[in-house]
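Other chains dropped; remaining ones untouched in position.
Chain IDs A, B and C follow the sequence of writing; residue 1 opens each chain.
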């Protein structure tokens, strides 16, 4: 077998109309939630219908999607960078029937424009070894409750939500409008009977962001300074004998105000809103309620075109905590290495 | 009615939003692996804890990566997921598919794996979720036969990805798809045989809207931009105004540099002050478009928090023309990766390395000039290093 | 925990075949496992050079070398390395050399 053949050439996957208008699109219009049209310099119009996906797809489900694409799109479709399905329709007449079929098959259509799009997320308990929470579960539970915002366009701007099940943040949570992050809260207990055989001591020591781990290269063991450990789990990533998961204390934190686009404001990191919510499968009610609350306060307070972070920057974090009713705690105050950059070095602030 | 084995997960089935549980159950009908996965997940839901063992190193011949090894920690209960490895398959750039290709993938995966996938993983790969060690090589061979190859994992170049760009977007300033595909094909060895200090990710967005989150999620972000004035179609401006867009409030007032003036009839842009944020163009695609001279801004260092805290990529080349065969770009990438590979500690991302040794060292090593575009502002601390040639050396008497 | 027996000795290994008691490593172990890693027949001098290098490095620094270093220090290229160890340096070579299982960046 030949190796290193690389992925299939994308050009072979493009619908003919795209091939003709490649790089020569003139403008687009959003026609209704989940439906937009791109018009090329040739005058040709390509319709896109965007549908939600659970991302974790069975082969049969994929085949069903293929069936639909074959029926309406000559067998062409794409997925978006947020894991939505995009049906690419060359024939305007097929748009309405497609929408009808999607409705019948219960595919949510939306996610375009000033909406909530699909939640970028990770593996969780389905496949990963370091998660502090599940991924697909909280996502499903949440989308169920904020579904309305996916299929309409009534928010001030789009709201990008992401979930990562541990601090590795396999996804966009560090720069999302709203981010859900699994966190551990227990100091790992090194199993020094296994460490000598399983772990590289220098690597384990170097893995700790706060320098909490001391290694003994002679005995090939390590010890953790509990006071310096903030449960990031990176030591576990490199050393299996440092278990960190703890059903009683693992949970979820909520982050807000990040973005990556350069539109108006510069890309921003998400900031801590809620330090801890319990893992409460299968419906994670605390997490769902917390996120919904933030979305709704945003929806009714932000100005048009303002992303969550832009709104908060304008009104101030004092106001954000006040409006959302989220308590501010000492955990919100940075104490990692560039903390002083976040301190209020000014008398400019609001009373609430 | 029989009591369900998965009472907790069942609560997540159905509903308005498509349910991953439904997909898992669908697969479970034919696949014991999927069934045991459901079972183990139910256990996790009950116990609020994961049930996968740490790590796993498995793979296919000739490759150092592309497969994530995984073993259950309770194989006695769920023997069919005792081994449950994931293949990362490189997606067609832009995530465009003919259904035929997808059907091929499904067939291969039904043959060799759990019948469960992720479309797509966060890095962009097609994730084939769960198979056993003995199926890996065959699955790989069958994928190859259908024209697919593995993506990156480990200390390697990771599967590059790109926004839809010229494929379906009027704002594309560069050919994000072709650039990404070209890079992918040029660096097959670097993707498949890990020999870097740590992972390296490249993402290509064809304009500053950055629809692949390249600035946050890739070590090297390639983002389209332009030089020259934003062309204005005043007729279309008027049309947007007529259609109800409040141009002063929604466009001009939100321009970050406040370089637009609208007098109720005509829109004027002081382009020398424009920082190409896209906002005005986003709001009036028929009236405005990126300026005439197109190219890319290159940014380096983006990553998630571990170890030193998250980084957003920062500018290292304000403007580079990007045309096939992308020689200038690829020369620079190789210089960067060479220097990084020679200089970094193990598990040190390029952003962390530059943070540690300083931009001046990096710039010198890869031969880039220092430019004010690289910084928000110059340094505030007076801890300035001078190069030996800056200093008058004492005469040796 | 899986076990294997070789020439009368029992070795604890994990699912991936990595030795769980590093001090039990010996040449027979390496040879016996070679086949699993796609190496036909006897380990050659070239194999041993890499294996010994890995062991020395691990002993000295407590970590596996970065692959670029391994390649450089042994004057071979990646192509040759994968010819020698078809399953790659992390999975194949480190396993035969009796290093602890590489972790982390996957």
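Criterion: a residue touches a chain if its C-beta (ideal position, glycine included) is under 8 Å from a C-beta of that chain, and two chains touch if they have at least 3 such contacts.
These figures come from a predicted structure and were not determined experimentally.
This complex, considered in full, has protein chain stoichiometry A x2, B x2, C x2.
Following the convention adopted for this analysis, only the chains that are shown with their structure count from here on.
Rounded to whole angstrom, the centroid-to-centroid distance between chain A and chain C, based on C-alpha atoms, equals 38 Å. The centroid of the Cα atoms in chain B and the matching centroid in chain C are 33 Å apart. Put simply, the C-alpha centre of chain A and that of chain B have 13 angstrom between them.
The set of chain C residues that touch two or more partner chains comprises 63, 101, 103-104.
Residue positions 203, 207, 237-238, 240 of chain A are each in touch with at least two other chains. Residues of chain B touching chain A in their complex: 8-9, 11-12, 15-24, 26-27, 34, 37, 41, 44-45, 47-55, 62-63, 68, 70, 84, 86, 89-103, 105-106, 109-110, 115-120, 122, 124, 129-130, 140-141, 144-145, 147-149, 151, 161, 163-164, 166-170, 172, 175, 177, 181, 184-185, 188-189, 192, 208-217, 223, 250, 254-256, 276-279, 282-283, 285-286, 304-310, 312, 345-347.
For chain C in complex with chain A, the touching residues are 19-22, 61-64, 100-101, 103-104. Considering their complex, residues 196-203, 207, 217, 220, 237-240 of chain A touch chain C.
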